[in-house]
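All protein chains of the complex are present and in place, except for one that has been dropped.
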Amino acid sequence: MSGLRVSWQGGLAALLALAALLMLPIAEPSAGGPSVTAAILLLVALAIAVDAAPAGTMVRAAALLVGAHAGVYLLLGDLGSVNGAARGAFYLLLVSCWLLAWRLVSVLSSIRAASRTGEVALRLVIPFLFGVWILVLWEAIVRGAGIPFVLLPPPSAIAARIGNSLPILAADVNQTIFKAVLVGYVMGCGAGFLAAIAADRFVFMRRGLLPVGNMVSALPIIGVAPIMVMWFGFDWQSKAAVVVIMTFFPMLVNTGAGLAASGHMERDLMRTYASGYWQTLFKLRLPAAMPFIFNALKINSTLALIGAIVAEFFGTPVVGMGFRISTEVGRMNVDMVWAEIAVAALAGSVFYGVIALLERAVTFWHPSIRGG
Amino acid sequence: MTDRFRDKILPVTAILLAIVAAWYVGAYMLNAPFQRDLDRRAGETPTFSEFVVKTMTQPKPTLPAPHQVAVNFYENTFLRSVTSARSLVYHSWVTLSSTLAGFAMGTLLGIVIAVGIVHVTTLDRSLMPWIITSQTIPILALAPMIIVVLAAVGITGLLPKALISTYLSFFPVAVGMVKGLRSPDAIHLDLMRTYNASKAETFWKLRLPASVPFLFASMKVAVAASLVGAIVGELPTGAVAGIGSKLLSGSYYSQTIDMFAALVAGSVVAVLLVTAVGLTGRIVERAMGARPA
């Protein structure tokens, strides 16, 4: 336990920081001046030193956390408001901080949490750090190298745009998600489910419908969007129609497969009880089919959003996420486009997350949920 | 063989026929109001059978009858030179080429990511949640963005569309391959350990062969997703070629028959692609000693 143990990330970070020392200044012009530069180098050095010292895991993790993130925060601040001000030392220190963050994640990954909450917290923190660093690197490179705004705006600009366009974004979400997506999703999934139950009653129907459904699931159904817009007009009804068609087949196929999933032994058992068709359906086959049904619900949550947004490319009233994206692209207001995409991503994740939580509650017995 | 006929071919054919029949009924019902309007203005009073025929022969019907679509599809597929801008073969080829390019890149990317996730704990714990999140993003919303941005830096043509296909197709492959590379039983992994096999040997001799069925299953999904990406990628560009552009121009001029024919062409391409991947998978798995189904 005694003595210094330098990880390869720490060693490399130290080398890069030393190289950066020879290539100062960080930025031209530098917003912070030499004192900020000194602070960054100190933070990095401190984090490397504590990580190499025979300290406890938590202490090392804390030092790395502070060193990497405070360091990169100061680094970004040093750029000031001038685009493309970064010099070589900036990138060296950026990579250096990033290596410390990598080291932090490795340290965290090696922790075997004693308690369940600790385990859950680790499972959230590690990917969160990864996401943070994607944004940090994006911000640093876009601003440091002065990449033109139209090409790729920095995350901070997108966040600012989200902040001051909330009413517009809310109206778009309401139009696209709460009207088109939800209505279409409920109708499409419901219809697919009922059709699968109906088809299941007749062997002939099941044998015919399931292969057809399987084939249709692979087709580019999204192509019906312009036709639906033509039939149902520009408002949300046409988008809901696209969503209905897109979600119907995955639900049909998965429910069909799920109803066939209960084992022979269990079905024979129900037979020995002289259980009727509906009793067997509700007590055995539907519960057994639940993992499949939730699989379809999850697939469909993504498909529904895609369907509604793409259908809006073919014509909408002057509100809606797809509408906003296509018009703002035309006007080269890329920050608004990115804001809209960020909101769509958030909505998509929340939608998916809600269904995943429901799934855990309903199919708690399934090995994939129990973690077996 | 007769079992196969009775259990599969007959029911599927019956369902397909039922769909076509329903389509005809739908075509009559959707086109009838407009036809009645036309007849009233022209002062005509056709018999019922004449009226039915008229609803099936409109030049721009609300819902074209199956035979109208079939005739259009046949003419534009087999009767035109494949270089003509009206040929569906030409448009399908344009879409197919970006589909295949995107599919190839997506599959490769998916495999690389999966290998990384299975072998590097840090990647497993930090990247996997984001890969799943990436698919809850309605990525097609990014399509116009990607294409416009890439056009701004001078990249046009096949690559931007292929990139969208790549994004859509890497996910099923990555997820499927992670499952596949982790599919070997504990017994098999212990066995490799008793041989003191290296990580590389375990990968090449155990994990990779074990993942092949998973790879082909996910490639079937990926190739279909890739086609969707290519078609949607053609929408916002004002592209002049491809199945997506065919749909778009059809919607501008209300050429419903053209749009349906383009949809049929897209479906044919999809079926061919999925079948091709499925067949390749069957051949490879058979060569690897899989029990014939």
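Lettered A and B in written order, each chain numbered from 1.
Methods note: contacts are C-beta pairs under 8 Å (C-beta built on N, C-alpha and C of every residue); 3 or more make two chains touch, one makes a residue touch a chain.
Keep this in mind: contacts and distances are computed from a predicted model.
For the chain that is left out, the UniProt protein name among "Aspartate carbamoyltransferase", "Ferrous iron transport protein B", "Arsenical pump-driving ATPase" or "ABC transporter ATP-binding protein" is "ABC transporter ATP-binding protein". Though it is not drawn, the left-out chain touches B in the full complex. Within the full complex, the residue among B:R80, B:K205 or B:R282 touching the omitted chain is B:K205. Within chain B, the residues in touch with the undisplayed chain are 185, 187-188, 190-197, 201, 205-206, 209-210, 212, 288-291.
Just so it is clear, only the chains that are shown with their structure count from here on.
Of all residues in chain B, those touching chain A in their complex are 7-8, 10-16, 19, 30, 62, 121-122, 125-130, 133, 135-142, 144-145, 148-149, 152-153, 220, 224, 227-228, 231-232, 235-236, 243-244, 247-248, 250-251, 254, 256, 259-260, 262-263, 266-267, 270-271, 274.
Across the interface of their complex, chain B is touched by residues 102, 105-106, 108-110, 122-123, 126-127, 129-131, 134, 150-152, 204-205, 207-209, 211-212, 215, 217-220, 222-224, 226-227, 229-231, 301-302, 305-306, 309-310, 313-315, 321-322, 325-326, 329, 334, 337-338, 340-341, 344-345, 348-349, 351-352 of chain A.
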